[in-house]
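One structure is given below, represented as structure tokens, and several questions about it will come after.
A single protein chain has been omitted from the complex, and every remaining protein chain is retained in its original position.
Right, chain A next:
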Amino acid sequence: MSEQPASDPPPPLLYSMREEWKDVQPLDQSDLTNPLVPIFYPPEYKDAMDYFRGIVAKGEKSQRVLELTEHIIRMNPAHYTVWQYRYDTLLELEAPLDKELALMDELALTNMKFYQVWHHRKLLLLKYAQPAAELSFISKVLAVDSKNYHTWAYRQWLLAHFDQEDLWSLELPSVELLLQEDVRNNSAWHHRFFVVFDSGVREGDEDREQVLRREINFTKQKIAIAPNNLSAWNYLRGILDRVEVKYATLKDFVVPYTTPREERPVVEEEVLDLDNPRPSSSASLPCALAIEFLADICLEEGDTTKAAELFTSLAEEHDTMRKRYWDYRVKECLGTQSTRT
């Protein structure tokens, strides 16, 4: 084998050609002669994996294993076993975990959709219990993809696992910022629910009545800005269900969203009703989500006729895409009615 000319950027040298790996016996994948879905690995990957198998077979955990596993992970970030072996090697060598986390910062940004990147990070945090810096890292990732599922799951795990008041205290402001950027960010809405209702009671939030009022008002304001926002209506339903408050308590708020704009009489005081903010002037009305909500209020109140009427308007006019579902709700209303009478 000749040396690469110095002028060309050398390709990554195969492990099989490196003096310092001579002591490792590479292990072939040795598949059957007629395998199902044969995968034609590029030579660089195959070579690295042959040496990885060799390393695992002899149980070596050393600095060069960290180099090898990083190399493979960069080619295939989904390789569970390589990640696992890397983690065990880090622990065995008592390698500096802050350095590993710094590497993970880079790998998470380029591979944020891989489960393994996040799982490895979680394992590191369990050993290297310094969660404070993690939130700013998470913000960096969310700046690239504000709805990345793994990132949000990791954030919730981090908060719940370390359960430190100074971590929790930053969560609502951070969610509000994200919702200001994109009021339809369902991940941010979900996280708000997690922080407020699903993970214990925070300092300052002991008065649950007050928290409920705050959350309902917050959501109403967001709905007023953009009424056709599924996430906000889901949140509203979610908190009412959780605290077992009837939907009907919000009837005054909901009704103005269920009628076309011109039908509403213009009343000056409307603007001042902070409890029941009106739809913004640019909102497209009526809003199908509000009609559904009002229909559910009617069902709560036992008015199946009115509910059926509202569902029919969704089926025929305001949400024809889901006609079959609304027809089913109408049928359900009428069924209840006939068994009653």
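The criterion applied here is as follows: contacts are C-beta pairs under 8 Å (C-beta built on N, C-alpha and C of every residue); 3 or more make two chains touch, one makes a residue touch a chain; residues count from 1.
The working rule: contacts and distances are computed from a predicted model.
Peer 1: Considering the UniProt annotation of the chain absent from this complex, which name among "RBR-type E3 ubiquitin transferase", "Molybdopterin synthase catalytic subunit", "Related to Type I protein geranylgeranyltransferase beta subunit" or "C-CAP/cofactor C-like domain-containing protein" applies?
Peer 2: "Related to Type I protein geranylgeranyltransferase beta subunit"
Peer 1: Pick out which of A:Ala95, A:Ala160 or A:Leu212 touches the chain that's been left out of the picture.
Peer 2: Here the residue in touch with the unshown chain is A:Ala160.
Peer 1: Considering the whole complex, which of A:Arg64, A:His119 or A:Lys251 touches the chain not shown?
Peer 2: A:His119
Peer 1: Spell out, residue by residue, where the missing chain touches chain A.
Peer 2: 27-32, 34-42, 45, 49, 52-53, 56-57, 75-76, 78-81, 84-85, 110, 114-115, 119, 123, 149, 152-154, 156-157, 160-161, 163, 186-187, 189-190, 193-194, 198-200, 230-231, 233-235, 237-238, 241, 292, 321-325, 328, 332
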